[in-house]
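All protein chains but one are shown at their positions in the complex.
Presenting chain A:
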Amino acid sequence: MTRGYGRWVALCCLALSAGACAPRKETVDPKPAPAPEQPAPAAPEPRKENPAMAATLDCVVSVPASVRAGEPVPLRFQLTNRTAQPLYVLKWRTPLEGLMGKDFEVTRDGTEVNYLGRMVKRGNPSADAYVTIAPGASVDAQVDLSQAYEMKQPGRYRIAFNGGLMDVVEKQAEVPRSLEQLQSRPVSCPAVETTISAP
(Lines give C-alpha, C1' and ligand atoms only; values in the text may rest on other atoms or scores of the structure.)
Protein backbone atom coordinates (compact mmCIF):
# COMPACT_ATOMS: atom_id res chain seq x y z
CA MET A 1 0.00 0.00 0.00
CA THR A 2 1.52 3.31 -0.99
CA ARG A 3 1.11 6.50 0.96
CA GLY A 4 -1.06 7.89 -1.79
CA TYR A 5 -3.37 4.94 -1.59
CA GLY A 6 -3.54 5.23 2.16
CA ARG A 7 -4.65 8.82 1.87
CA TRP A 8 -7.25 7.89 -0.68
CA VAL A 9 -8.66 5.26 1.64
CA ALA A 10 -8.74 7.68 4.54
CA LEU A 11 -10.53 10.29 2.47
CA CYS A 12 -12.98 7.74 1.24
CA CYS A 13 -13.75 6.76 4.82
CA LEU A 14 -14.19 10.32 5.94
CA ALA A 15 -16.75 10.78 3.23
CA LEU A 16 -18.51 7.61 4.25
CA SER A 17 -18.58 8.35 7.95
CA ALA A 18 -19.89 11.86 7.43
CA GLY A 19 -23.24 10.49 6.39
CA ALA A 20 -23.44 7.51 8.70
CA CYS A 21 -25.77 7.28 11.63
CA ALA A 22 -24.06 4.37 13.35
CA PRO A 23 -22.31 5.48 16.54
CA ARG A 24 -19.17 3.70 15.58
CA LYS A 25 -17.92 1.81 12.67
CA GLU A 26 -14.76 0.26 11.53
CA THR A 27 -12.85 2.49 9.25
CA VAL A 28 -9.80 1.74 7.23
CA ASP A 29 -8.04 4.78 8.52
CA PRO A 30 -4.38 3.98 8.88
CA LYS A 31 -3.53 7.45 10.07
CA PRO A 32 -5.82 9.05 12.65
CA ALA A 33 -6.18 12.72 11.86
CA PRO A 34 -4.75 14.14 15.10
CA ALA A 35 -1.40 12.43 14.66
CA PRO A 36 -0.16 13.35 11.21
CA GLU A 37 3.25 14.47 12.42
CA GLN A 38 4.12 11.30 14.24
CA PRO A 39 6.46 9.00 12.41
CA ALA A 40 3.77 7.20 10.53
CA PRO A 41 3.81 3.49 11.28
CA ALA A 42 2.59 2.45 7.87
CA ALA A 43 -0.05 -0.19 8.16
CA PRO A 44 1.42 -2.86 5.88
CA GLU A 45 4.61 -3.49 7.88
CA PRO A 46 3.88 -2.73 11.49
CA ARG A 47 5.67 -5.67 13.04
CA LYS A 48 9.11 -4.38 12.20
CA GLU A 49 8.37 -0.94 13.55
CA ASN A 50 6.37 -1.81 16.64
CA PRO A 51 7.63 -4.99 18.20
CA ALA A 52 6.44 -4.09 21.70
CA MET A 53 3.09 -5.55 22.75
CA ALA A 54 1.84 -2.27 24.18
CA ALA A 55 2.42 -0.56 20.86
CA THR A 56 0.20 -2.90 18.90
CA LEU A 57 -2.88 -0.77 19.48
CA ASP A 58 -2.80 2.97 19.14
CA CYS A 59 -5.30 5.01 21.09
CA VAL A 60 -6.42 8.53 20.32
CA VAL A 61 -8.90 10.55 22.35
CA SER A 62 -10.21 13.83 21.01
CA VAL A 63 -12.56 16.53 22.23
CA PRO A 64 -13.48 19.94 20.82
CA ALA A 65 -11.07 22.71 21.85
CA SER A 66 -13.94 24.56 23.46
CA VAL A 67 -17.51 23.87 24.42
CA ARG A 68 -20.24 26.12 25.75
CA ALA A 69 -21.36 25.25 29.28
CA GLY A 70 -24.48 23.12 29.30
CA GLU A 71 -23.88 21.72 25.86
CA PRO A 72 -22.74 18.17 25.12
CA VAL A 73 -19.03 17.45 25.38
CA PRO A 74 -18.49 14.93 22.60
CA LEU A 75 -15.43 12.76 23.07
CA ARG A 76 -14.14 10.57 20.28
CA PHE A 77 -12.18 7.46 21.18
CA GLN A 78 -10.28 5.60 18.52
CA LEU A 79 -8.23 2.42 18.57
CA THR A 80 -6.03 1.46 15.64
CA ASN A 81 -4.58 -1.98 15.12
CA ARG A 82 -0.93 -1.63 14.17
CA THR A 83 -0.31 -5.32 13.86
CA ALA A 84 -0.58 -7.48 10.78
CA GLN A 85 -3.31 -9.68 12.25
CA PRO A 86 -6.86 -9.04 13.40
CA LEU A 87 -7.27 -8.23 17.08
CA TYR A 88 -10.39 -8.90 19.13
CA VAL A 89 -10.77 -6.23 21.76
CA LEU A 90 -13.13 -6.40 24.73
CA LYS A 91 -15.10 -3.15 24.63
CA TRP A 92 -15.65 -3.04 28.39
CA ARG A 93 -14.65 0.11 30.17
CA THR A 94 -13.95 1.99 26.97
CA PRO A 95 -16.23 4.35 25.06
CA LEU A 96 -16.63 1.52 22.54
CA GLU A 97 -19.45 0.33 24.83
CA GLY A 98 -20.60 3.80 25.85
CA LEU A 99 -19.87 5.28 29.26
CA MET A 100 -20.46 2.35 31.56
CA GLY A 101 -17.91 3.23 34.19
CA LYS A 102 -15.50 5.93 35.22
CA ASP A 103 -13.37 5.46 32.13
CA PHE A 104 -11.86 8.91 32.33
CA GLU A 105 -10.37 11.05 35.03
CA VAL A 106 -11.76 14.50 34.42
CA THR A 107 -10.36 17.52 36.20
CA ARG A 108 -11.47 21.14 36.09
CA ASP A 109 -8.59 23.54 36.66
CA GLY A 110 -6.76 20.72 38.40
CA THR A 111 -9.57 19.49 40.64
CA GLU A 112 -11.25 16.20 39.88
CA VAL A 113 -14.91 16.56 38.97
CA ASN A 114 -17.65 14.25 40.16
CA TYR A 115 -18.46 11.17 38.11
CA LEU A 116 -22.24 10.86 37.89
CA GLY A 117 -22.51 7.80 35.69
CA ARG A 118 -22.89 4.18 36.56
CA MET A 119 -20.59 1.38 37.61
CA VAL A 120 -21.44 -2.12 36.52
CA LYS A 121 -20.62 -5.57 37.91
CA ARG A 122 -20.32 -8.05 35.09
CA GLY A 123 -20.21 -11.75 34.47
CA ASN A 124 -18.38 -13.50 31.65
CA PRO A 125 -18.31 -11.48 28.46
CA SER A 126 -20.22 -12.64 25.42
CA ALA A 127 -18.71 -12.61 21.94
CA ASP A 128 -20.55 -9.43 21.08
CA ALA A 129 -18.69 -7.63 23.87
CA TYR A 130 -15.65 -7.81 21.58
CA VAL A 131 -14.91 -5.73 18.54
CA THR A 132 -12.75 -7.03 15.72
CA ILE A 133 -10.10 -4.65 14.47
CA ALA A 134 -8.59 -5.66 11.15
CA PRO A 135 -4.88 -5.08 10.52
CA GLY A 136 -4.31 -1.37 9.99
CA ALA A 137 -7.96 -0.59 10.71
CA SER A 138 -9.50 1.56 13.41
CA VAL A 139 -12.64 1.47 15.48
CA ASP A 140 -14.03 4.53 17.09
CA ALA A 141 -16.88 5.68 19.21
CA GLN A 142 -18.24 8.94 20.46
CA VAL A 143 -19.71 9.59 23.87
CA ASP A 144 -21.05 12.70 25.52
CA LEU A 145 -18.89 13.21 28.61
CA SER A 146 -21.35 15.73 30.04
CA GLN A 147 -23.81 12.87 30.51
CA ALA A 148 -21.58 11.27 33.12
CA TYR A 149 -19.36 13.99 34.55
CA GLU A 150 -20.10 17.31 36.17
CA MET A 151 -18.97 19.60 33.41
CA LYS A 152 -21.40 22.49 33.69
CA GLN A 153 -18.92 24.87 35.32
CA PRO A 154 -16.81 26.97 32.99
CA GLY A 155 -13.12 26.17 33.20
CA ARG A 156 -10.22 24.31 31.69
CA TYR A 157 -10.90 20.58 31.70
CA ARG A 158 -8.37 17.82 31.33
CA ILE A 159 -9.58 14.38 30.32
CA ALA A 160 -7.41 11.31 30.73
CA PHE A 161 -8.37 7.74 29.86
CA ASN A 162 -8.13 5.75 33.08
CA GLY A 163 -7.71 2.22 32.07
CA GLY A 164 -6.20 -0.21 29.75
CA LEU A 165 -8.08 -2.71 27.66
CA MET A 166 -9.56 -5.47 29.78
CA ASP A 167 -8.94 -8.18 27.19
CA VAL A 168 -7.24 -8.32 23.81
CA VAL A 169 -7.41 -11.64 21.95
CA GLU A 170 -5.36 -12.62 18.94
CA LYS A 171 -7.10 -15.87 18.06
CA GLN A 172 -10.72 -15.63 17.06
CA ALA A 173 -11.37 -19.12 18.47
CA GLU A 174 -10.63 -17.79 21.96
CA VAL A 175 -13.41 -15.17 21.78
CA PRO A 176 -15.05 -14.74 24.23
CA ARG A 177 -12.74 -15.53 27.11
CA SER A 178 -14.14 -16.17 30.55
CA LEU A 179 -13.72 -13.57 33.25
CA GLU A 180 -10.94 -15.65 34.77
CA GLN A 181 -9.04 -15.78 31.49
CA LEU A 182 -9.10 -12.11 30.54
CA GLN A 183 -5.69 -10.71 29.61
CA SER A 184 -5.66 -6.99 30.09
CA ARG A 185 -3.37 -4.91 27.98
CA PRO A 186 -2.24 -1.37 28.69
CA VAL A 187 -2.96 1.23 26.08
CA SER A 188 -1.71 4.75 26.04
CA CYS A 189 -4.16 7.45 25.09
CA PRO A 190 -2.68 10.93 25.47
CA ALA A 191 -4.80 13.14 27.74
CA VAL A 192 -6.74 15.97 26.10
CA GLU A 193 -8.02 19.34 27.26
CA THR A 194 -11.02 21.45 26.50
CA THR A 195 -12.26 24.82 27.66
CA ILE A 196 -15.82 25.12 28.79
CA SER A 197 -17.01 28.68 28.44
CA ALA A 198 -19.88 30.44 30.13
CA PRO A 199 -23.13 29.96 28.22
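Assume contacts are C-beta pairs under 8 Å (C-beta built on N, C-alpha and C of every residue); 3 or more make two chains touch, one makes a residue touch a chain; residues count from 1.
Assume contacts and distances are computed from a predicted model.
Considering only "Acetyl-CoA carboxylase biotin carboxylase subunit", "Peptidase M35", "ATP phosphoribosyltransferase" or "ATP synthase subunit c", the record for the omitted chain gives "Peptidase M35", by its UniProt protein name. From the options A:64, A:135 or A:163, the residue with contact to the chain not on display is A:163.
The residue from A:57, A:106 or A:143 that touches the chain not shown here is A:143.
The omitted chain makes contact with chain A at the following residues, 19-25, 72, 74, 91-93, 95-102, 114-123, 126, 128, 131, 141-144, 147-148, 162-163, 166, 178-182, 184.
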